[in-house]
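These notes are about the structure you will find just below.
Note that one protein chain of the assembly has been removed; the remaining protein chains are unaltered in position.
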Amino acid sequence: MKKLLLYLLLTAAALLMLYPLLWLLGASFKTNDEIFTSVWFMPKVLDLSVYKRAWQTVTPYTMGHYFLNTFMIIVPKTAFAVLSSVLVAYGFARFDFPLKKLFYGLLICGMLMPSIVTVMPMYSFWSRLGLLDTYIPLTLPALFAGEGMFVFILIQFFKGIPREFDEAARIDGCGTLKTLFLVLVPCIKPAVISIAVFTFLWTMNDFLGPLIMIQSVEKYPLSLALRLSVDSTGQGYELRTVIAMSVIGLIPSLAVFAIAQKKFVSGITAGGLTG
Amino acid sequence: MKTRTYRNPTGVSRYTGLLLISPFIIGALLLIVYPFVSSFITGLTDGSSFVGFENYKHILSDGQIRSSAAVTLKYALILVPLKLIVSLAAALVLNMELRGIGIFRTAFYIPSILGANLAVIIMWQYLFTSDGLVNQLLETVGLSPVSWYGDPNAALFMIVLLRLWEFGSTMIIFLAALRDIPRELYEAARVDGCGRARAFFSITLPQLKNVIFINLVLQTIAAMQEFNAPYILTGGGPLGKTRTIGMYIYEEMFTYGDAGMANALSWLLFMLIALIVFIMYRVTGTLRRDG
Partner (left out) sequence: MKNIIIKAAALCCALSLSACASKKAVSVTPPDGSLDKCELRFSWWGGDDRHEATLKAIDLWSKKHPDIIVTPEYGGWDGWTEKVTAQMKGGTEPDIMQINYDWLITMSPDGKGFYDLDALSGTLDLSGFDEDTLSFGRVDGKLNAVTVSLSGRGLFYNSQAYDSIGADYPKTWSDLIELGDSFGGEDAYPMDLDIQSGGTAWYLAVVYIQQKTGRQFITLDGELGFTEEDIRDALDFYKLLEDNHVIRTVKARTDEDGNAALYQSPEFIGGNVAGVLEWGSAVGKYEAVLPKGVLEAGPLLADDNGNNSGWMIKPSLLYAVSGHTKHPDEAAAFVDFLLNDEECAEILGTTRGIPASMKARAALEKSGSLTGLSKECEDMLSEADTITISPYMELTRMKSFYNAAIGSVSYGTADTQTAAEQMYRSINEYLEKIKK
């Protein structure tokens, strides 16, 4: 009985979370005036051809092409971000070294400054290196622990692991890196995975970065392609095609999250507050 | 010069740590030090020439920017505690081993995936315009309708609700931490005849201390830098009463093209956030250390 109540409550909350997505799906079949006058998700007519138009786009490339571009950015970026954040956080959490306070201070400062101020300096930096219109400005910073927040999160998680783990590993003959990857990382796997997931999802949605750095339409990631038709200064445009594109564009994010969420709980030592 | 000893395990050089953080050292030079210096210099110009601290003087004497700072603080003060409570509660529920819980976990994260999607903006209009769903609901339970978009306080609260609804990322960090709490602790508590509520306060909360702190810091930073939510929902209105400092900076930088002002304002915001975070470190210092 108690369980049923819980399920009811969860379902109600989930609907609140899901409704906009459902509405978005319905809106991909609606005319502009229907979109702005009907909060109910069901469209009056179901015409699937909008998805064909959306997939083809007005550009010479299909959405598949833009997906591919996005993954060319996301895959290295996610790998870089996870690897560098883990190493750096490990260094901060477990070792003492010269200038540690200074670097930790820099790490925190990097998180406090509004990111807008870095846009122009970074643009001129990459421009001078002749690397505009490549994916390097979008991926390489991740290799240098560019997202201070990830390091910050991981430091706290590393600190949560008892030092005895490291010592035991050392006695067993593990070196510094072996201790990290064989003993410590498995302990904080959920945190590491959430960092990968955050990088993935945020990169999917990142607009300003690629907008400034990428010039050729051929190299546009999906986030730019999604807004190709959006021109508020002009005669207007059919929203449903734009919406259909964004529905398709959400699929990878949803899939990645649905797969990753299992890892947040099931692990070597499944624990927590259970039933 | 006094020499310092480095408290590392035996056999570990004091440079091992430096080596591990070497990616960050390169990154800090490129992504933090260089933009900071560049931004500071830009903040000392008015565009046509070096003006010293004119921009800063202007900002500190500008009533609009002061009220904008007040709005930002108020926003953070309302949003951050609410968001921490909601995401912790959601994480506790979603950490249970129920059939199909994965579907709920995904559903609860969807608002964070949608972000500034058009669907969200339009949905908020359906909810909060004068004869929107929320007001209809208020009227059916006998309350008077609220002028959500038109009243400064209500408008700010409406923005808070959007960000509150997107609690997914905070929830995930809590979920990751909940999993690390050894289950034996709960079993021991149960043997001792501890109830669910007692277990929460004497085991879960203390065990989550660190992660509550990081979420507090991260959410405070995010709230103090907020610009996107008011930008899309209210455009800073009514009467500029929901224009956060972050939005001010964005507008100075991109809408008005005044990079000098945008950078000076960024530095002031930076210092304000630094002060708040510093206080947080201090106040929670003893709490975080033990245990």
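Which chain is which? They are A and B, in the order written, and residues in each are numbered from 1.
Simple rule for what comes next: contacts are C-beta pairs under 8 Å (C-beta built on N, C-alpha and C of every residue); 3 or more make two chains touch, one makes a residue touch a chain.
Just so you know, these numbers come straight off a predicted model, no measurement behind them.
All shown chains touched by the missing chain in the whole complex, by label: A, B.
Among B:75, B:104 or B:128, only B:128 touches the chain that is left out of the view. Remark: the omitted chain is touched by one listed residue; of A:62, A:115, A:134 or A:229 this is A:229.
Among A:12, A:58 or A:171, only A:58 touches the chain left out of the display. For chain A, the residues touching the absent chain in the complete assembly are 32-33, 36-37, 58-60, 119-121, 123-125, 127-128, 132, 207-208, 211-212, 215-217, 220, 224, 227-238, 241.
Across the interface with the omitted chain, chain B contributes residues 34, 37-38, 41-42, 45-49, 121-122, 124-125, 128-131, 147-150, 232-235, 237-240, 254-260.
FYI, only the chains that are shown with their structure count from here on.
Each chain gets a centre from the mean of its Cα atoms; for chain A and chain B, those two points are 17 Å apart. Of all the residues in chain A, the ones that touch chain B in their complex are 3, 6-7, 10, 13-14, 17-21, 23-24, 27, 35-36, 39, 84, 87-88, 90-92, 94-100, 103, 106-122, 125, 141, 143-146, 148-149, 151-153, 156-157, 159-160, 166-167, 170, 176, 187-188, 190-191, 193-194, 197-198, 201, 205, 239, 242-243, 246, 250, 253-254, 257-258, 261-262, 264-265, 267, 269-275. On the chain B side of its complex with chain A, the touching residues are 6-9, 11-12, 14-21, 23-28, 30-36, 38-39, 42, 92-93, 95-98, 102-115, 117-120, 122-123, 126, 133, 165, 169, 172-173, 175-183, 186, 196, 199-200, 204, 210-211, 213-214, 217-218, 221, 225, 246, 249-250, 253-254, 259, 262-263, 266, 269-270, 273-274, 277.
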